[in-house]
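In what follows, a single structure is set out as structure tokens and then discussed.
Only one protein chain is missing; all other protein chains are in place.
Every chain is named by a letter (A and B) in the order it is written, and numbering of its residues begins at 1.
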Amino acid sequence: MFARKSNVFLLFMAVNIFLLALVFGHASYGEKNALPYLRGKAQMVKRIGLSDLCLFTDARYARHPSMADLSTPFQDHPMSLEHFPSGTIITPPPHLRSK
Amino acid sequence: MSRFNKQRNILDFTLSSLLRRRTKNSALVIVYTLIVFSLASVLFFTQAIKKEACIVLQNSPEIIVQRIVAGRHDLLPADYIDTIRAITGVQSAKGRLWGYYFEPAAGANYTLMVSEEPGVEVGRIVIGQGVSRTIHANRADIVPFRRYDGSYTSFEVSDILSSESELVSSDLVLISESDFREMMGIRGEYVTDAAVYAKNKRELFMIADKIKRILPDTRPITKDEILRTYEAIFDWRGGILLVILSGAVIAFVILAWDKASGLSSDERREIGILKGIGWETSDVIAMKFWEGAVLSLSSFSLGIILAYIHVFFASSALFEPALKGWSVLYPEFRLVPHMDPLQIATLFFLTVVPYTVSTIVPSWRAATIDPDTVMRL
Partner (left out) sequence: MIELSDIRKVFNSGKPNEFVAIDGITLSVERDKVVVLKGPSGSGKTTLLSVIGCMTRPTSGRITLSGKEITSLPERFLTEIRRKSFGFVFQQFNLIKGITAMENVILPAYPTGEGFPDLKKRALSLLELFDLSARPITKVEWLSGGEAQRVSIARALVNDPSVIIADEPTAHLDTKLSKDFMEIIGKLKVRRKTIIIASHDPIVYESAAVDRVLEMRDGRILSRATRQ
């Protein structure tokens, strides 16, 4: 006559759990699959001599955070305020914070 | 078998009960899913980038030596490199030539690097995918650049770096040394900084220390510091991440508070009826448990699955406005999927458990009422 509600829910959760398993499977497969590409990238880093990932291209200290020092964001003036949005996302590297 | 059946029966009633207030409960599921989605998306995104940095940047130069003049980065004299080479333990030291170039027409920033990659010759450059996308440049195209003195020069694009390498190369323009020096006006006695390699990796700090002592106007940065930069890069204490986190926590607390602040008189009446027709206290508690669990489990699993699709199939498209900021050149975040079961479990215990508990606890007293109260309803 009509589908039993608990069956519908249990089916829904079974599908979800299956999808979650798929997600984990895809992640582990993806990681293995990506190994050659990662190695290729690592080689490129070595050849060209790179020091940072290209995440943000608006500010210098966001483009090369490991190379920046504390005054880099304030190259213009010691009192100039942070005006790059990417600066709100990333934080100064640990070696600047502790020394 | 009958215990399983009993729980299924109670689940049936719980679902009917939830469907009665369809709008409210749908809204709850949507909000809850969004919370899990945001948190999980941030988690997946930051983890994937950190993991990649950790692997890929293992090959960064072991020590990079910068020069600081009046508190700002300045060019490094080439003879500093000879001094560095002479330090015991140094295997090799090479000058690096690189800088930024702002293209006014596109409004984009490139990173220009001198390199000996195949394809880089005098008059010919190799560009990253991001550059190619931004100025619509393909192989064999001629791209104009402005020199330091205002005059113009141009280069032919001989190759475009792979799209798999975007995360390290998206904004790169690889150029020959003579072209770079001519364009930037940097004389032969100077380089941007130096890349130093040690014979024995364990001596890196010692060598960095020595460099700092011998050349006091320099600032050595070790590979270790580079790697730790990326370990800490998306620290939750950073601006936007803190906002997202706080928002999620507050929204969640509000959700759980709504449940934890007690039952409505309708709900109390219903529990009275159930007890009157033969449900035990434990059956009522089981029903309340299912009420919390159904919403939590559905929202949690949906949130995780959607977050995974968002980050690893849709290149974190929803984060783009925040990540892009003022950048014009924006890399395509094709990240390597990485799932840490421990973190998923933590997220589970921080969301599903408190929510389910906050659904059960206020019902405890109502569930223990004497069945005969139903006679007086």
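Here, a contact is a pair of C-beta atoms (placed from the backbone, for glycine too) under 8 Å apart; a residue touches a chain by one contact, two chains touch by 3 or more.
The structure presented is a predicted model; accordingly, all values stated were derived computationally and were not measured.
Touch with the chain omitted from the figure is made, among B:D258, B:E280, B:E320 or B:D340, by B:E280.
Chain B meets the missing chain through residues 1-6, 8-10, 12-13, 16-17, 19-20, 270, 273-274, 276-283, 370-372, 374-377.
Throughout what follows, only the chains that are shown with their structure count from here on.
Chain A and chain B have Cα centroids separated by 3 Å. Chain B makes touch with chain A in their complex at residues 8-9, 11-12, 15-16, 19, 49, 52-53, 55-61, 64, 66, 68, 71-73, 94, 96, 100, 108-111, 113, 115-117, 128, 130, 161-162, 164-172, 174, 195, 219, 221, 225-226, 228-235, 237-241, 294, 297-298, 301-302, 304-305, 308, 312, 322-323, 325-331, 336-339, 341. Remark: chain A residues 4-6, 8-10, 12-13, 16-17, 19-20, 23-24, 26-28, 30-31, 34, 37-38, 40-58, 60, 63-67, 69, 71-72, 75, 84-91, 93-95 touch chain B in the complex.
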